[in-house]
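Every protein chain but one is kept in place in this view of the complex.
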Amino acid sequence: MIQTMRALGVTAVVVASCLGNQAVAQTKQLTLCWAAWDPANALVELSKDFTAKTGIQMKYEFVPWTSYADRFLNELNSKGKLCDLIIGDSQWIGGAAENGHYVKLNDFFAKEKISMDDFMPATVVGYSQWPKNTPNYWALPAMGDAIGWTYRKDWFARPEIQAEFKKKYERDLSPPQTWDELKQIAEFFQGREIDGKKVYGAYIYTERGSEGITMGVTNALYDWGFQYDDPKKPYQMEGFVNSPDAVKGLEFYKSLYKCCTAPGMSNAYMSEGLDAFKSGQVAMQMNFFAFFPGLYKDPNVGGDKIGFFVNPKQKFHFTQLGGQGISVVSYAEHRDDALAYIKWFAQPDVQKKWWALGGYSCHKAVLNDPGFTKSAPFAADFLKSMDIVKDFWAEPAYASLLLDMQKRVHDYVVADKGTAKEALDLLVKDWQKVFKDEGKI
Amino acid sequence: MSTLAERAVARTPRRLALRFGGMSDRAIAWLFITPSVLLLLAINIFPLLWSIQLSFTNYRANRPNAVIRYVGLDNYRDLLTDPEVWHAMQATAHFVLWSIALELVLGFGLALLINRRFRGHSFWTTIILLPMMLSPAVVGNFWTFLLQPQSGLFNSAIALLTGLDPSSFQMIGDVRLAPWSIIMVDTWMWTPYVMLICLAGLRSIPDYIYEAAEVDRASPWRQFWSITLPMVMPFLMLAILFRAIENFKMFDMVNLLTSGGPGSTTEVASITLKREAFEKWRTGYSSALAIILFVTVFGAANIYVKVLNRVKQR
Partner (left out) sequence: MKTPVTAHSVAEPSRWSKTTASFIVATYAIITILPLLWIFLTGFKTPPDSIAYPPKILFEPSVEGYVNLFTTRSRQTPEFLASLPPPQTWYERLVRSRNMVIGGPSKVVPRFVNSMVIGFGSTFLAVCFGTAAAYAFSRFRVPLADDLLFFILSTRMMPPIAVAIPIYLMFRHLGLTDTKLGMILLYTAVNVSLAVWLLKGFMDEIPREYEEAAMVDGYTRLQAFFKVVLPQATTGIAATAIFCLIFAWNEYAFAVLLTSGDAQTMPPFIPFIIGEGGQDWPAVAAATTLFFIPILCFTILLRRHLLRGITFGAVRK
């Protein structure tokens, strides 16, 4: 009896340890953290190839944009082990690099012969480098993005609308090249009855909580001549942030908000814009290129009904940079697997598939391909935009700088507090305080 | 009783009985109180003391490796001279005062009516109680849906009643209306709370006092002023105390309804605190703000409770 029991016991232990080992060997897993939007779904599709090639299972943690920075910066600051890979926003680079959240990738790139020259320069500087314009890489450019505009091509094509517009403004109705033209078109459509419903001119960002209104207003500010600081003297902002031209740009954004937008859009960012455009409420919508593949496929407003144009110019021609790079979290437990993912992602054929699925590749093999501009109706505009991008501060203290700008701009544009000059003057003071705390001035 | 005793003695496990059988009352008292007190010390008092210590530094929780510098009263001085902080306190005070005022009027009024004990009153009371049971965060979120000018229920309902165009006004985005939107949602949620307390107060007044007053031919108005109001007063004051403390701390509902906007119109103190502490990561600075807020509430509550006790004695 005792002998049988002992034998059984030994067998049990042996079987258990075999099963145990098998279990350990089979569950190789990586967790990738990003925002919850269309490109994330595309990445899930794309990564099936990685799993097929390496056997490593992918798990995803997607969070909506409005709580994205909050959630993941919190995670990084608590040294959380949730994410092995993170596709962090371009502005996080400074903080992540200096506080040790991301793994520095220079050695890895050198070993695997991944060259940053293969990627579009604007994306390398924007998503990967810290300090800027130095060869220190903390991410692989993953998702190229910038602000663009969509418009209702079908409305613009209607003969009666074209005729009325020509009569009123003595020029043809076409996608605007300058902000003045955009405002004209917006005023034209504001309150118009189309197909039995009242429509509105334009949709612009006004979100207060995270980064919305800043990502919207900079498109106007840059074009009027706003600069973050003196190009010759870093962190000297007086006269550059609140130059008379910048003031005019801010006033223009407010006038556009007041005259030509739909009601109830006082706290609106990317998702409300999609809703407004898809439900046929607005003629033109400001949004990130990331959404354009999905909009093009939309049954109600996609296909022939939708058109795209680059952010208009005024005195200068810029557009706000979006996009992210993919980084390895330093607290992750599966660093080697994570690096393997980055190696796989950097391959040109994977990048080509990424673009085909709806992600915006930053790889020159995709972007410089002669067939690229024809591959999608917004591809040419995307290339043009990436040539004129400008980004917000990527300093470690970027969150304070962003929150200050959110407050001052929203106070002026939506809450009617003070004048544009006062708003920008106060912003300079806010930013000076932040940089003084940081020891940069 | 003796069978009960025998059964209990028989059922108590032998080891347990031996161990605890001889415990003195004193030992039991300490045993019973200690877990709660320890937990409160760990999760309430220790963090409070730590907050106080942090408030004198320039610590930032997202830079754990930076050198911590003691800055004395700098944080406090910066806070008390910052117009934005005063604005947040103003917004909080406006919210607290008006929401309590409305809840009092509505809650007391409802309590008076329900006290008539008409048929079906307990059914309607249960219905009125429901908003109180929801999560304030979820409430703040779905009220943004209800307050949408075009697709929301609220504007269409107002349009039906007044003939205004639904898209002509917006509660959340308008600087003048946004503070009222948070007051309105809070009133919707918590009027039943005040109503319940007032109801308890009204029911605690014995009938014979009213009957005596009626025999004396006192008018209903007179009865209200000299009987009802004074006897319900302690309950009203209790309701005000609890609501005031809760609304002063309010974060969830306001953050999800307006994000403190437009601009900073509805940025109540807790929202400022959250932004400073968990978005700008100015841990030392925000700890100082937390201490200021706590001292304010604690001091005010103390004074208030003393007044309340005096009213109770009368």
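The chains carry the letters A and B, assigned in the order they are written, with residues numbered from 1 in each.
Keep in mind that, in the parts below, contacts are C-beta pairs under 8 Å (C-beta built on N, C-alpha and C of every residue); 3 or more make two chains touch, one makes a residue touch a chain.
As the structure is a computational prediction, the values presented were derived from the model and not from experiment.
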* For the chain left off this view, which of A:Q29, A:S67, A:Q227 or A:Q347 is in contact with it? -> A:S67
* To do: Could I get the residues of chain A that touch the absent chain, sorted low to high?
  => 36, 41, 44-45, 61, 63-64, 66-67, 71, 74-75, 77-80, 82, 271-275, 278-279, 294, 297, 299
* Please give every residue of chain B in contact with the chain that is not shown. => 1-2, 4-5, 8-9, 12, 17, 20-23, 25-26, 28-29, 31-33, 35-37, 39-40, 42-48, 50-51, 54, 61, 106, 110, 113-114, 116-122, 124, 126-138, 140-143, 145-146, 148, 150-153, 156-157, 166, 188, 191, 193, 196-197, 199-201, 203, 207, 210-211, 214-215, 217, 220, 223, 228, 235, 238, 242, 245, 248-249, 251-252, 256, 269-270, 273-274, 277-278, 283, 286-287, 289-291, 293-294, 297-298, 301
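By our rule, only the chains that are shown with their structure count from here on.
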* To do: Mind listing the chain B positions that touch chain A in their complex?
  => 58, 61-65, 148-150, 152, 167-168, 170, 172-175, 255, 258-265, 275, 278-282
* Would you pull the chain A residues touching chain B in the complex into a rising list? => 70, 73-74, 77, 95, 99-100, 198, 207-209, 262-267, 399-400, 403, 407, 410-412, 414-417, 437
